[in-house]
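Okay, here's the structure, questions in a sec.
Of the protein chains in this complex, one is absent; all others appear in place.
Naming follows writing order (A and B), and every chain is counted from residue 1.
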Amino acid sequence: MAWIETLVNGALLGGLYGLLGIGLALVFGVMRLVNIAHGEFMVLAAYLAVILVGLFPQVHPLFVLIPVVIAAFAVGYLYQALIMNRVARAPDPLAPLLLTFGVSIVLRNLMVEVFGADVRGLQLGELSRASIKLFGLSIGVMPLLTLIAAVLLFLLLQWAVKRTVFGRIVRATADRRDIVRLFGVKPDLVYNYVMGLSLALGAIGGVLLAVRSSFTPFSGVERLLIAFEVVVLGGIGSFWGALLGGIVLGMAQLAGLKWDANAGLLYAHLLFFVVLLIRPAGLVASRA
Amino acid sequence: MTLLEVNHLNVFHGDLQAIFGLAFSVAEREAVALVGANGAGKTTFLRALVGLIDSKQGRVRFDGSDIQDTPAEHIARLGLGMVPEGRMLFDTLTVEENLLMGQVSRRSGAWTLRRVFDLFPALEERRNHLPRQLSGGQQQMVAIGRALMCNPRLLLCDEISLGLAPVMVEQIYGAFEDIRKEGTALVLVEQDVKRAASASDRIYCLLKGRVSLTANAGDVSVTELTQAYFGM
Partner (left out) sequence: MKGIAISYAVVAALIAGGALLLGEGALRFATECLLILAMAQMWNLLAGYAGLVSFGHQVFVGIGAYGLFRISDALDLSPYWALPIAPLACAVVAAVIALPLFRLREAYFSIAMWVFSEIVAALVTKTSWLGGSAGLPLKSSRLLDLDWFEPVLFWIAGGLALGTIGGLFLLMRSGFGLGLMSVRDNDLAAMSVGVDVQRNRFIVFVLSAAGCGFAGAVSFLGNLYVSPAAAFDVNWVVYMMFIVMIGGIGTLEGPIIGTVVFFGLRELITDQLGYSAGWYLVALGTVAVIVMLWSPRGLWPPLRDRFGLKLLGVGRTAPTPPDLPPLAGKAGQLG
């Protein structure tokens, strides 16, 4: 019974993992760019949330998500406009990879200098610890809410991409960034919005993760690796695949921890590696 | 009324010059054929006109404004459209979504989704299909329809007939009559000289980046054209 509970809680954790990955997947799908600094931006969002909570203690902590998400969108927009758009066009796949790696180093160490290396977390008081009994299993309330939020966000994203004009423009730009200019679209501008959206989604994941577990400026690496594993496991190009990948990874993570309490992310990483060996295309076959 | 006027155009691919001192013009409502062998520079020329190639010198005047330094996104909004070589459809968008992309430049005119479907009924049946599910001819229809949805005043058509069965080519060229009736001027780039000449008022022949011949369609003989085409 305890194992089922672990797996269920793992699946709930998967919702959060899916959120971590979706921003990365979006940028890769549209711009063919892996934003190595994605993890650091998520941690930055968490720090902003902690600061805001400290400044406005009378407001419920979860409400800080609103300004944090807006700030993250703005930062993403500027990041793309000022830095990334200069290399997005280069035919050399190495340049964006190295550049975003450089940005991640700068951010990580800036955060160490500015915020210090000590451990932080976002306290929600009762809500962090609350659990309910569902079908005889003890389920955390926050994890459940997080999964629901993740599913809702995924649905929203899918609607936006498939059914709005903006989504159509994004998809067309992802398909053919040159030709889309013939129809009055500025690819650079599209990329700005997409990066903004990516960091905004990442910020939600980052803040919710900060509620669940503590973080330091060095936590970006963990988050990046999880996000990456989620995207690859789910199959490149599949949004719902990212959620599924997150769920599988979450289950592996909690099952691993149950067995071996100090393992950190080892079992999640191991699962990822094993799946990669057997099925390089991911769990969900990606569309060509 | 001259709609498009090109003077002394030089276009470069990196350090290599592809177009040399080209002069070219299209009047309103006119249909002009641009023929030449593979590698003569036809596609390079069109892409330069429409703003997709930056390394160029010279003057391009469209509808009264100089556009040689204008970015492609803006040129589209001015009413210069292109059906690119190889169709270049948006592969993850449906037929209808591809067509609707033409509306993004927000130019109004006769060409609406309804009218494009009337022109190409086969597309209406397949409005929710993806490009890869269509035949070559149908894809070409989508490419043309997509460009039409921008309501261009001048439409550049790059090798429309390439790879299509003659029956299909007939059908598509038949559509050009409707397109011209709405007042759109055309530039038809083809390797098939006869086909292009029969649908146009004037012909330019391009050889190694230079104009080797320009004449009214009816005034030039096959021999002259062949010579200009191959440079003999």
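By our rule, a residue touches a chain if its C-beta (ideal position, glycine included) is under 8 Å from a C-beta of that chain, and two chains touch if they have at least 3 such contacts.
Fair warning: this is a prediction, and the values are worked out from it, not measured in the lab.
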With touch defined as in the header, list the contact partners of the absent chain among those displayed. A
Identify the residue among A:Leu12, A:Leu99 or A:Leu244 that touches the chain left out of the display. A:Leu99
Touch assignment to the omitted chain, from A:Val112, A:Ile132, A:Leu152 or A:Val165, lands on A:Val112
Chain A positions in touch with the non-displayed chain are 28, 34, 36, 83, 86-87, 90, 92-95, 97-99, 101-103, 105-106, 108-110, 112-113, 221, 224-225, 228-229, 232, 260, 262-266, 269-270, 272-273, 276-277, 280
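Simple rule for what comes next: only the chains that are shown with their structure count from here on.
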When the centre of a chain is set as the mean of its C-alpha atoms, what distance in Å lies between chain A and chain B? 44
The answer for chain A against chain B in the complex is residues 165, 168-169, 171-172, 174-176, 178-186, 287
Touching chain A in the complex: which residues of chain B? 50-52, 71-74, 76-77, 81-82, 84, 88, 90-93, 97, 100-102, 104-106, 146-147, 150
